[in-house]
Each structure stands twice: as structure tokens, then as C-alpha cells.
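Heads up, one of the protein chains got dropped from this complex, but the rest are sitting where they should.
So, subunit A:
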Amino acid sequence: MGSTVSSFLYLISGICFIIALRGLSHPATSRAGNYCGVVGMVIAIFTTLTLEVVQNYAIITVGLLIGGTIGTIIARKIQMTALPQLVAAFHSLVGLSACFVAIAAFYQPEAYSIGNKLGLMKTGALLEVALGLAIGAITFTGSIVAFGKLQGTITSNPLIFSGQHVLNALMCGVLITLVILLCYSQSPAAFWLIFFVALVLGCCLVLPIGGADMPIVVSMLNSYSGWAATGIGFTLNNHLMIITGALVGSSGAILCYIMCKGMNRSFFSVIIGGFGKKSKNIRKSQSESNQISVKEGDAEEAAFMLKQASSVVIVPGYGMAVAQAQHALREMANLLKAKGVVVRYAIHPVAGRMPGHMNVLLAEANVPYEDVLELDEVNIQFAQTDVAFVIGANDVTNPAAKNDPSSPIYGMPILDVENAKSVLFAKRSMAFGYAGVENDLFFRKNTLMLFGDAKKMCEKIIQYLN
């Protein structure tokens, strides 16, 4: 196939990807969008297979079959609650395959017509290879650490040691020096050193970031995987890869921005990491000094309150995901609906461990799409709400974000559950949320605390509702 035809087909494939993202503006069009994405990918693969340089079809078929089978099995078997880990693991694969392509291009530049028969490459091509390799490697190890933290194999607490930022800055410096060195000398030693330094840097960048900042990290890695694809696209002069990488990169960056805004924190402060560690001790001593008691309730009381209410807003948080309480919760909501109670769900942008995490879990539990509201929509409705049922969430409801300028979460947009006539908190204990701050809401007169596992609590409430 001529290069004009293949370029044209790559363009069509790029358009398919844009339409795929466009489809996600509403659930009704989203599946058509996904199919469009699949079509785009099939066109991209077949176009590449018809290129003159591609000769060995056997090995390619084997590779596609092995990869495709593994991917299919994983996608079918995975639990929806394990979704954040899965996405992180997939990002690491993109990173690693970007590294592999960069390595292959470095050792066989003539296959991509970016070098001559002697294997000599232009400075520009070397720079692009180095960028693709470095971003790919950072994405790879960063995503593995993120995966470990989400899976629980690595502690989700921020890992901080003195001199960490100096070390990271030093590694960035070394990386830049190595890239310059590579551009001038095309030395394989510099190439491999870039690879290894970037691998270590990827780990060091994610380790200091704590569990609840994971939505930001996952979006960031999403963005990086796009930039890695773009880097490789520049290396190979492939416009489809540049377009797709730019789409993915900007998508991840936007998600990152939305998540940072949802926490009222700068991207930089998230990357520096260690949030919620220092403030913990100060706050603890404060709460010890003013011993106000909380009102503790049980499932029976909660069921009574919910039954009496005419409107209920449910606020799910990461605790619901951990307890896998979404099905029991929906069952409870259905019973209330059958009794004529208006039930809605309120989702904070940063609830859970990845953007849209709560929405997926509620969708899995068959919660009607229209019942799930976003922050701005629901906040104007809390004043007319009888009961706010907070399950496994804490910081996102803390009024300190509005009225305590000294609080670390000051300025963060919150769900105004305090405006509801009464508030039910289903929580495991009085433990602090991620930010390490006391929630004044627990001590208010109209708040009832329900201690225990979120799922069991819902099941008990269901019993009393019947």
C-alpha cells in the first residue's frame, strides 16, 4: 500500500478515536463511541500490516493472539471494585510497550527510516526516542507503584524521607544531562542509563503520594501514557500516534485538573506528596482536649429516621467501595422508594480512588442513572432534604472546608450535608479521614453515628425496613 493511502487510513483511524471520546458525553451514545474506537484500532492495525516493512506475519499473529487472549480474560474476570488497580496496571503496560518500541527503534533505526544503514540517527530523532523512552519508563514504574498502593501490597500511606525532593530533582537533572549526551553521541550507555534513571524516578514520584490522592495520580499516569505515545509518534513520524497521544494526554491532564480542583489543591502540592501526615498529630491533641460526645445510633433508629423522611440523599465514599456495600445500599434505597421516599445519590468529584469510581459502582448495583447527582446539582437540594445518609465518606462533607481557614482542607468544595435536617454517618470508627482532620459534623445535635461495616449496616437497616 502506498504511503499516501496508509496516511489517509491512519487519519480515519484518528477521527474514529475522536468520535469515540465524543460519544462519552452521554451514556446513551457512549457504547457507539466505544465501538467506533474499536473500529479505529482495527483500521490502524490492518493499515500497519499492509506496510512494506512488515513481512513476518506469523510472529505478529502469535503476539496479537497471546495479548488479545490475556486482555480478554482479564477484562471479563475483573471485579468492578478492582477497577482502579486494573486501570493502573494497564497504564503500566502502555508505558512498558512505549519503552520497548523506543528500544527497538534505537537499535534498528532503518526499519522506521529514521536512520541510515549504518544505524546512525539524526539529533532530532535521538531526542524524540529519548523522550518516548523516559516518559514510557516513568509511566511504567509509576503505574506499578500506584497499582501496588491501590491493591494494598504497598502501604497507601505517603512514604516520605528527608532529602526526597532533592533526590528527585537530582534525578531529573541527571536525566536531562543524559538526554543531551545521547543526542550528541548516540551512545547505547547513555540510552540505557536514561531508561534506568527514569524507571527509578517513576517509583520515587508516586511513593510519597497518599491513598486518597490516588485519583490525581491515576489521571496523571493516564496523561503520561498519552505523552509517551506522542513521543514515540514523533520518533517514528507517525501522525496517528501523535494525534492519539495528544488526545489521551490532554484527557488525563483535564481529569487531573478536575481532581485537583475537587480537593482545592495544586497539582504541584499533590506531586510533592505527604498530604495529611503532619496535621494528624496537631489535630488529635485538639480533639482530646475538647471531649464532646457524639450521638451513637443503631440500625433500628436509622431505619426509623429513613422511613419517616420524605427525601433522602445518599453520599457514598471510598468506605462503601471497601465494604462492597453498593448492592445492599441500592436494595435499601429501593425499599425506601417503595415506601414513597425520594432517594438520590450525591457524588463528590474526588470520592473513591479514581475519577468516576463511585458512579461505576452505583451503576454496577443498578442504581438508575438519573438518581445520581453531581456536587453542584445536589448542594442546592440539601436544604429540602430530610436525611443525608453518608456512607464511607468523611472529608468531602467536612464543613471546616468552608469555615476554618486553618484547616488543611480549607477551600475544598464539599457536599453541604449539614444543611439537611438530620445526618446519618455510617462509618467504621471515629477515625480521621484522609486529610487527618476532625469532622465537626459528628458532634452536631442532628447527627447520628452508625458505627460498623457499611455493608452489614445496610443489611441491618433493610431488615428493620421490612
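Throughout what follows, a contact is a pair of C-beta atoms (placed from the backbone, for glycine too) under 8 Å apart; a residue touches a chain by one contact, two chains touch by 3 or more; residues count from 1.
Please note the rule applied: contacts and distances are computed from a predicted model.
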From "Riboflavin transporter", "NADH-quinone oxidoreductase subunit K", "3-isopropylmalate dehydratase small subunit" or "proton-translocating NAD(P)(+) transhydrogenase", the hidden chain's UniProt protein name: "proton-translocating NAD(P)(+) transhydrogenase"
Of A:Leu175, A:Leu205, A:Val315 or A:Met354, the one touching the omitted chain in the full complex: A:Met354
From A:Leu51, A:Ile176, A:Ala189 or A:Ala383, residue that would touch the chain that is not displayed: A:Leu51
Which of A:Leu159, A:Val218 or A:Leu465 contacts the chain that the document leaves out: A:Val218
Candidates A:Val174, A:Ala246 or A:Val322 - the one touching the absent chain: A:Ala246
Subunit A, residues in touch with the chain not shown (by the definition above): 13-14, 17-18, 20-22, 24-28, 30-31, 33-34, 37-38, 40-41, 44-45, 48-49, 51, 53-56, 59-60, 62-64, 66-72, 74-76, 78, 80, 83, 86-87, 90-91, 93-94, 96-98, 100-101, 103-105, 107-108, 111-112, 114-117, 120-122, 124, 128, 218-219, 222, 225-226, 228-230, 232-252, 254-255, 258, 347, 349, 354-357, 359-360, 363-364, 366-370, 372, 374
